[in-house]
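Missing here: one protein chain of the complex. Every other protein chain is in place.
Going by the order they are written in, the chains are A and B; count residues from 1 in each one.
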Amino acid sequence: MSALFFLQQCLIGLTNGALVALMALGYTMVYGIIRLINFAHGDLIMLGACLALTLVGAFGLEAAGTATAGVATWLGIALLVGLCGLFCGLVNVAVDRLVYRPLRDAPKLAPLVSAIGVSFIFMNIGLFWLGPADRSFPQLLPTANLLPGEGLQFGWKDLLVLVVVVPLMAALMVLVKSTRLGKAMRAVSQDETAAALVGVDVDRVIAATFFLGGFLGGAASVIYGLYINTIGFQMGFQNGLYAFTAAVLGGIGSIPGAVIGGLVIGLVRALSTAYVGERWAGAMVFAILIVILVFRPEGLLGRRTKEKV
Amino acid sequence: MKRDRPASATDIPLLDIDRMSMRFGGLIAVSDLDLDVPEGNIVSLIGPNGAGKTTAFNCVSGIYSPTSGSVRFEGHRLTQSFGPGVFWTALAIGLVVGLFTAAAAVDVDRLWLAVVKRGMAIDEPFTLETVRRRLRGYFRAELAIDQMAGKWRVVSADGRDVLAIRRDLADARSLRNQLQAAVTARRAGPGTIPDATDMAGAASPSQPQALISDDLLDRLAAGKARVRFRGWAGLLAGGLLGAAGTIAIWRRGRRSPHVVARAGISRTFQNIRLFSNMTVLENVLVGLDRAIPGGALAMLFRTPANRRGEEEARARAVEALQFVGLAEAANRIAGQLPYGDQRRLEIARALATGARLILLDEPAAGMNPTETTELAQLIRSIRDRGVTVLLIEHHMNMVMRISDRVAVLDHGVKIADGTPADVKRNRRVIEAYLGGEA
Partner (left out) sequence: MGTVWGWVSDRWEVVVLAVLAVAPLVIPALGGALGGQVTTLFIYCILALGLNVMVGYTGLLHLGIAAFFGIGAYVLAILTVPTFPFQIGWLAAAAVSIAVTAGIGLALGAPTLRLRGDYLAIVTLGFGEVAKVTLRNLEQVTGGMKGLNPVPPPGAGVTVAGTDLGLAFAVDPRWFYYLTLASLAGVVWAMRRLENSRLGRAWVAVREDELAASAMGISATRVKLSAFAMSSAVAALAGCLYAASLSTTADPNAYDFNRSILVLCAVILGGLGSIPGTLLGVAILVGFDTVLAPWADSLIQQLNINPSGSSLLSFSGWRLAIFGIALVLVMRYRPEGLIPSRRLAAELHGDQR
């Protein structure tokens, strides 16, 4: 258990964490704006992965034998990310329109339970799409190590995660900070009624948020497939659980919080897999969640919300 | 609900707000507010919208914690103090969490095997004494004897390493002692491996002979230090975490609305907050929650004390409803009452808690003139029952008619405080209301 080993685990953890963070963003954005835990988000990502698998077959992207990935492969992956993102975004918007919007004024439990219902519907679709067994996702990228020397492993797949996740998050931050839509989103999240009064089209802003969250989820689904290489109709539950935990850990509703939370979860998982055993990794993440909730219930970067009286 | 006034009533005000400020981020909602509410008075807090009146109410009733300053009720701060109860709770929870993490750190599964399950295999009686002995053995990482498929095995305490297998129990025992001596010797320094030929005979096809090596003995020798370190580290870390967590949670909740309510301050809300799916009577009964004795079991079996408490509470609830004029509506659903009745129900519910001070947040909002007049009468009779009233209201007629004192807030700052007549003449008040340039 040398320092190098530790470093390697951290590297794995951070890469994994970036992926978790990408998934967590979908939760945190939707929660931030309408205070809904979108239970279906994990299963939406699963649907995205289904589409990605189908598209990989349709595009004939399977060849990857060379030491470096060709331009065609990268273009293909970029196209996959775009298409799956679009697909998940649109599905998310449709679900919002059909299921959540009519329940805007209902008691809190109603949209939450509906979200569970939607997640079931997605799962059933995934079951038809993939079949009951796990499917392997083709290895599109070469397995060579990109770092010099034997010590640390950092392959093309890890690079892919960073290449996709970092720009997406940066773009999201810019969008939320400095565009009109971003300002409208922040306004709606602060006070829906007030935002409506000053002329913000609340329903459209919410739909846009669902689209963005879904888009990131769709992107995450492609990365997930390429990175983990196994997908199945039940993957949404586990991943959703981790991603949502990341969102809570970082401070739900906070976008940088989701990123930090994702990285923390990735690290905890990687380190406990290495030092305690993989079968206890979930329990460790859960223990960390409880500890955070005890000492900092608003999350690492979250702000205390005041209740309206 | 009649109460004797304490002798000290004349000395200190019932409610004493001292330099209280409330900030939300950069926004200062209430700034350095000083306000005394003498017992038996009706005091009104008025001011333009957004002046910080409701925020002040929320600070008093424990919904917000003021950023600075203090609120005293009958001379006491309305927070739970750090008493021995909190200390012992923190200690107990710390111990429980510590034991839990310690068990996890030394591997619950192996511990269970060593303490509970192995005894079954070798047919040892399960008594407190054997449990203690096996626990000690586990934490000393001593070798133990286990049974598998009719044969006796010498195993490490956690059962991970099988050192030898014997057909005969006595054989196994003597071998265990021999091996244990070798392991103990290792702890002091390098020693010899016990007679290797003997070991060879012990090995079974599934347990290769090369099993007992220097490495293994070293590992077993180090086992004691390792398991002890893990145990203590787990106990310490978990204990600290548990105790600190208890205190963190206590700190966060020590100034919560129910603490304030139990001290004797009750309130109504600007936007009515009834339990709208419950009946009118049930709403009031919730206010009487503490008047009914007995825990879950008492309620389950309806003990005489519980039943009597329940009956008395009902009688008091009906009385409170009669007081506000809602006795006929007792069995209606609260959410279906007309607006004015809902406001009065909120008052009845607040009175039912037995409060000595009641905070009314715009009780006349949305009422017609007749209802407002009735309300003014009701507020007076609340005071006549010995309950002090602090009121936020926009109906100036009513405020001026019933208040003993009026305080005026503007932009979070108190700009006037005095009798209704004084306040009416105050230039700054007029400016605040008319929006004149100061």
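Note that in this section contacts are C-beta pairs under 8 Å (C-beta built on N, C-alpha and C of every residue); 3 or more make two chains touch, one makes a residue touch a chain.
On a predicted model such as this, the values are computed, not experimentally measured, just so you know.
Within the whole complex, the absent chain has one touching residue among B:D34, B:D289 or B:D422, and that is B:D289.
Only one of B:V116, B:A181, B:A225 or B:A305 touches the absent chain when the whole complex is considered: B:V116. Although one chain is not drawn, the whole complex shows that of B:A243, B:A350, B:A364 or B:I379 it is B:A350 that touches it.
Where chain B meets the chain that is not shown, the touching residues are 61-63, 96, 108-110, 112-113, 116-117, 119-120, 126, 245, 249, 252-253, 256-258, 260-262, 266-267, 269, 273-279, 282, 285-287, 289-290, 292, 294, 296, 299-300, 302, 306, 310, 331-333, 335-336, 349-350, 353. What chain A contributes to its contact with the hidden chain is residues 31, 35, 37, 99, 102-103, 106-114, 116-125, 127-128, 131-132, 237-238, 241, 244-245, 248, 279-280, 282-283, 285-286, 289-290, 293-294, 297, 307, 309.
Throughout what follows, only the chains that are shown with their structure count from here on.
By the touch rule above, chain A contacts chain B in their complex via residues 291, 294-295, 297, 306-307, 309.
Interface of chain B with chain A (complex): residues 24, 54, 58, 63-64, 241, 244-245, 248-249, 252, 269-271.
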